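Only a single protein chain was left out; the remaining protein chains are all shown in position.
The chains carry the letters A and B, assigned in the order they are written, with residues numbered from 1 in each.
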Amino acid sequence: MKSIRTMALLGVGVTALAATAPALSQDQVILRLLPYHTDAMVENYNPNNPTGPQQRMRDFAYEPLWIDNIWHPGENEEALAVSWEIGEDLKSITYKLREGVKWSDGEDFNADDVVFSYEYAKAHPDYPMGIDVFNGETGNVTGAEKIDDYTVRFTLNEPDALARYGLNGLYPLPEHVWKDVEDPKNFANLDVVATGPWTKPANFSRNGHDLCRNELSRYNDENAIDCLRFPQMNGNEQTVAALSAGDLDWLGDGLTDPDVTFLPQSEFNNYWLPAGSDVNLQLNTTRAPFDNLEFRKAMSVAIDRDTLLEIATFGLTTETKYPIGTGEMYNTWYDPEALEPYTWLMQYDPDKAMELLDAAGFVDADNDGWRDNPDGTPIAFGISMPSGWTDWVNTGQTVAENLQDIGINASLKTMDQGAWFDAAPRGDFDVYVMWTNSGPTPYNQYSPMFNPRLMVEGQIDFQAMHQMQIPEVEAALDVFKGSADEATQRAALTDIHKAVAENLPVISLFANPVWYEYSTRRFTGWVTEEDQRFRPQVHDGTRERVWHALSLKPIEGAQF
Amino acid sequence: MIFLARRLVFYFAAFFLAITFNFLIPRLMPGDPSDRIIASFQGRLNEAQVAAIRQSYGLDGSLWEQYLDYVGSVFRLDFGISTVQFPEPTASLLFYGATWTLVLVGLSIALAFVIGSMMGIRAAWNRGGFFDSFFTPINVMMNAFTPAIVALVLFYAFSLQLRWFPLGRAHDPNLMAGFDLQFIGSVLYHATLPVLSIFLVSFGGWHLGMRNVMINLLNDDFVILARAKGLSDNRVKYRYVARNAILPQITSLALSVGYMLGGALVTEQVFNYPGLGKFTFTAIQSRDYSFIQGQLLLLTTAVLIANLLSDIANVILDPRLRKG
Partner (left out) sequence: MTEITQSSRYSLTDRLDEAILASAAPSQEQVMKELGIKGRPGWTSRLPPGLAAFATNPKGMTGVLILLALILFSIFGPMMSDYNPNRRAGKPHVMPSYEHVLGTTRMGKDVFTQLAYGGRVSLAVGFGAGLAAALIGLAVGISAGYFGGRVDDILTFFVNVVLVLPGLPLIIVIATMVESASPWVIGVVLAATGWGWSARTIRTQTLSLRTREFVLSAELMGERKWRIILIEIFPNMLSFFMSGLVLGTIAAILAEAALEFIGLGDPNAITWGTMLFWAQNNLALQSNAWWEIWPPCIAIMLTGAALVMVNFSVDEITNPQLRASRKIGLIRKFLRSRGRSADVF
């Protein structure tokens, strides 16, 4: 027993020592943010490595050509390019680049870097730089031409009015560094050379690293933050607890019951969830009974979306008005008059559903209590779901219950996340709950949804899981792409909306929230519901996040 | 010595069995790592590029060729590249996680073994007394607690509510790794709750084991002789009885290492402790095959080594085994 006592005393003493351990020097202003979860930080600063480094390096260190302000298009959008011009025939785009920008090692930024980036992407097709290079079968960009030191023209294979959206997101690489890099996929890029406000990595450990100020950046004077700190964290409970404790300032994780579990944890905790992209049921229309339009209509009417909103997703989602596969995010593109006749498909009416099914021949032929196909074969299917995603599992269960109430033998089919990701491209499913893409225009949602190339078994895209090819939609998409005139684009989009509502390849459920949490402990200047300057997310894909970071100012007297 | 030699042969055979099993597992799992990568390009690849990607994952060639490749790479300690943390080599992540799991599990086992055995010795010596009839049942029942709930409750009570202990991690992220007192102190401070949660559900087993073995020994003649000769209680207790009782306990210790390494998984999840279990869980969900394989192999090897060490310890401590 004596040895136990000694051990205990030793433990207490050591703990006391640990509690007084000084931290690293803290006279700098540090913003702590978590764009993604990971189990261990890796020392890799490659801006095109999608497993993690991209989330840290893009926008903050490497700048794109253009930052599209999705919520207020046209306001303050220049980045490394100051203007763009689409050619008359829609087969070229010319960018005028910003003059006087220096890379963080002192070299000048000019058109050579942009042209080099294009050639580099072409030479390394397995290195995902985000340029839609034409490789003989897919892609559209055929060349990049230097007009003068600060002008670049990209040429396209086919006319495309929307190509600029893709090219806007090109993050030019410094030619003088990357021309010697032979294997970009495996390159760790430890000496970061970029133009953004923070380019110096520091204090790397498995627990996270810092990205510190770039003195040569044009943002340097207005930049109030000395370093960005990217901690290593995994697990929503941990991240939310970290925000409450002051270990994080900016976060983008899913919340459960935030008014009960999040806000009370700290007076500085805040969240705001603007409406994001739609969540749909993707039906495998190559299988019965989903190949029957009346069945699909009945399914849509049988779903109690109010319950989904309030209970299944804890009141954090918003409703979608029209059965068009996209949600509130693009409500400025809707034509409400044209879509009015289809709103009944989104109203909960189980009786109507049963009517539709009876009329179409889906009755209980073998008296087992469940409806069967018109040809007599039984109907039984599963709604596939990854087992960890609580709100979606709740959604799936509610939908299954709704369907059971009208006599359809539907159930929830949960599986391990890996298996769920893998089953989709193989076409090995009946019904999936699936998100939709976000992007600058609705084109980004509908294009993958109806692209026949993406319906090939083995490579089925998550958006195209329904595998229904609608020629009118494909034609309308081409019109949309091929015209720079907004009125034409709107008309084409309305055609698409009507075609989707008519055919119901997917069933719209609700609009996902955009996850955004922040702490007012150390910084002010956050985007809020009252001040909706631009999209507030911390994740990669939201190029506006660099503006968000730059607009934060430290509070007097805050401890860093 | 023959005893040791036989055990070594067994361990080699078991190791090869583990390698083979390891090789087969990811190929039996539904899905394929290259599918995931190909899907991420969203249809922008042409035929040649798809084929190139499949080839880079070693999924071409006959099963036998792949197997030989794999065995070779194991002996070269080349565990491949992680797909989740591309292009970080799996080996570096594995050893990082393994270090922390060793710290966690090592501390827990040491504490549980020592404290449990001490309590067991005391219970056996005064069996039927208050200590024995109260603590023995309680300790053993604690073994039946779900480690997940124990971890959760401790986290919720002491980390979230009372804020006496940190939320997770292995050490204060501001400290750099080193063998100085500060760092070690921080490690111990962060390890307190996780170690406690594993300790609480395991020390009862040691208590019971030690107690039962000792009670059987206490009736032997040598004990009576020792006491008749006037040796002090403590001397008899520790130098004579406990020393003999330790032998079977050491074998149990080795076997429990394997169980512990796996069982720490839930605790690591709850406390965000960067151990092997936590990494493994993520790897399984993201189908990071090289990591899954590397981790299984590492665990099996660790258990085999632990068993080998316990065999050696048995040979050293038990003269009867030296004759063979």
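Just so it is clear, a contact is a pair of C-beta atoms (placed from the backbone, for glycine too) under 8 Å apart; a residue touches a chain by one contact, two chains touch by 3 or more.
Fair warning: this is a prediction, and the values are worked out from it, not measured in the lab.
Considering the whole complex, the hidden chain is in touch with A, B. Within the complete assembly, B:Gln295 is the residue of B:Ser117, B:Gln182 or B:Gln295 that touches the hidden chain. The hidden chain makes contact, of the residues A:Asp148, A:Asp191 or A:Asp257, with A:Asp257. From the set A:Leu412, A:Val514, A:Val527 or A:Ala549, the residue in touch with the chain omitted from the display is A:Leu412, counting the whole complex. The omitted chain makes contact with subunit B at the following residues, 10, 13-14, 17-18, 25, 28-30, 123, 127-130, 132-133, 136-137, 140-141, 143-149, 152, 156, 160, 211-212, 215-216, 218-219, 221, 223-224, 227-228, 255, 258-259, 261-263, 265-266, 269, 277, 280-281, 284, 292, 295-296, 299-300, 303-304, 307. Contact residues of subunit A toward the unshown chain are 237, 256-257, 260-261, 311-312, 387-388, 390, 393-394, 397, 401, 411-416, 418-419.
The rule is short, and it goes like this: only the chains that are shown with their structure count from here on.
With centres defined as mean CA coordinates, subunit B is found 39 Å away from subunit A. Listing the residues of subunit B that touch subunit A in their complex gives 29-32, 35-36, 38-47, 49, 52-53, 83-88, 93, 96-97, 115, 118, 159-160, 163, 167-169, 172-177, 181-182, 184-186, 188-189, 192, 269, 272, 274, 278-279, 282, 284-287. Listed in rising order, the residues of subunit A touching subunit B in the complex are 1, 4, 11, 14-15, 17-19, 21, 23-24, 38-40, 42, 44, 49-52, 125-126, 128, 132, 135-139, 185-186, 188, 205-208, 231-235, 238, 241-242, 245, 247, 388, 416-419, 421-426, 448, 451, 453-454, 458-459, 461-462.
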